[in-house]
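So, chain A:
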Amino acid sequence: MKTTGYLTVAAGLLAATALTDGALAQSGPIKIGVVTPLSGTYTPIGQQVRWGLELAAKEINAGGGIAGRQVSLVFEDEEANPAVAVQKAEKLFQVEKVDFLTGTVNSGSTLAVAQLAERNAKLAATTVSFADSITTDKCSPNMFRVNARAEQQSVALAAWLAKEKPKAKVYYLGPDYEMGRSTVAAFKSSAEKSGAPTGGEVFAPLDSKDYTQYFGQIRASRPQVLYTSVAGNDTVRLLTQLQDFGLLTNLQVVGASGTVTSQNIGAIGQAAEGFATGVGYSPQIDTPENKAFVAAFRAANKADPDLYGADSYGLLFAYKAAVEKAGSTETDKVREALRGLSWQTPQGAKTIRAGDHQAMQPMYVVRVAKGKFDIIDKVDADKAIGPDACTRF
Partner candidate 1 sequence: MRDRLTLSMRASHLLALVLVTAALALAAIGAASGDTFYLRLGTEALIFAGLALSVDLLLGYSGALSLGQALYFGIGAYVSALTLLKVPSFWLAMAAAGGATLIASIVGGLIANRVRGVYFALITFGLAQVVAKVVYNTRELGASDGMIGIPVIEIGFGPVSVSAGNPVGFFLVVLAIIMGLYGITAYLLDTPFGRVLTALKANEKRVPFLGYSVWRARMFSYVLAGLIAGLSGALYPMLRGFVSPELMFFVTSGNAVISVILGGVGTLIGAIYGSVLLVLLKSIIGSWTEHHLIVIGLIFMVCVMFLPKGLVGFIRPRIEQRLLAGAQKPAAPSFAPARLEAGSAKP
Partner candidate 2 sequence: MSGPVLEIRELGIAFGGLKAVDKVSFSAERNRITTVIGPNGAGKSTLFNLISGALKPKSGQLLIDGVDMTGASPARTKAAGLSRSFQITNLFFELTVAENLRMAAQVLEPTARAFLPLGRSTRALAKTGEMLERFQLGHKRDELAGNLSHGDQRRLEIAVCLASEPKILLLDEPTQGMSHADTADTAKLVRELSRDVSVLLIEHDIGLVMDLSDHVVVMHQGRKLAEGPPAMVRADPAVQAAYFGHH
């Protein structure tokens, strides 16, 4: 009967975990838990996270591991659902006894996992979520962010736009939910500061099928620039429909870093040409480190890395540096080591700001040309980062 089966399984697992406790913990491999969406809408992002981390782990292990210990990754599917993410994260912390956790994509999962990390006295990091709140008003002493947040992206993009098209009229089209609205608001304030007038704004429901109903308003306001923060399938529809309606001529489309990515650029095709965004990474970055990274990534996965893959790849090297500096995997020591840590990534040097656990990094403005993200501008890390708004620690 299944109850007894459950009991046997549970009892067996409990006994097994009890054994691995303690003795093996400091000498065996360093375990890093990855809670990331492997099913559902965010699967493509989860795939990049996985590829980036796996490549980094392979390279670190080939180079002798972290402080002489091998790294092993333990994956769990979070289904892009915070309720599942927390359950799986707890499994990794409690049963797998991972030393560190990463992988969450949507900000709800990241925030919930941050709280769980606090309650389990473990550390976690995100390489994808870019909601400002994660390192501002909802910052956590146990959560780090190594990717660029929304404000860094919009500062970089707005600075470029002010140079490229001074005082151009901007129309805003965002997905109608909290994240979409705050991203639009962030860019709007940056753009207005640099003198770009606002032509109007509209918020379309998430997963909109047809954007044509908003085209009339856009045409009527005659903007030179369209800013959008839609993502995934929504971008495919928005941009291809704009193209079908012939609206892309004489219109510069700019957007959030997640708007056009390596996952959807193929489906967007021609309509993506000329799209510009502020982002922390492009495979086109012309440094030896990046070229090596892109080559290795391509060889392993038959696909180009994007910002998610690159940020996830870089994270493991930060963790390696921190553990080696701390001489331990203990939470408090590693936290101290991560604070203010500078390390090299394919994206350039990154530094984790001690005050809010947000990584500072050079920001790039990239524009799509022939299906590739060409770098057209670069903003220094300290210019893009913005003030430290975390008051908890």
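Details
Keep this in mind: contacts are C-beta pairs under 8 Å (C-beta built on N, C-alpha and C of every residue); 3 or more make two chains touch, one makes a residue touch a chain; residues count from 1.
Selection rule, in plain terms: all candidates are chains of the complex that A comes from, given by their letters.
This structure is a prediction, so every number in the text was calculated from the model and none was measured.
Screening 1 or 2 for touch with chain A: in this complex the touching candidate is 1.
Against candidate 1, the residues of chain A that register as touching in their complex are 1-4, 6-7, 9-11, 13-15, 17-18, 38-39, 76-77, 79, 81-83, 86-87, 90-91, 93-95, 106-108, 111-112, 114-116, 119, 131, 133, 138, 176-179.
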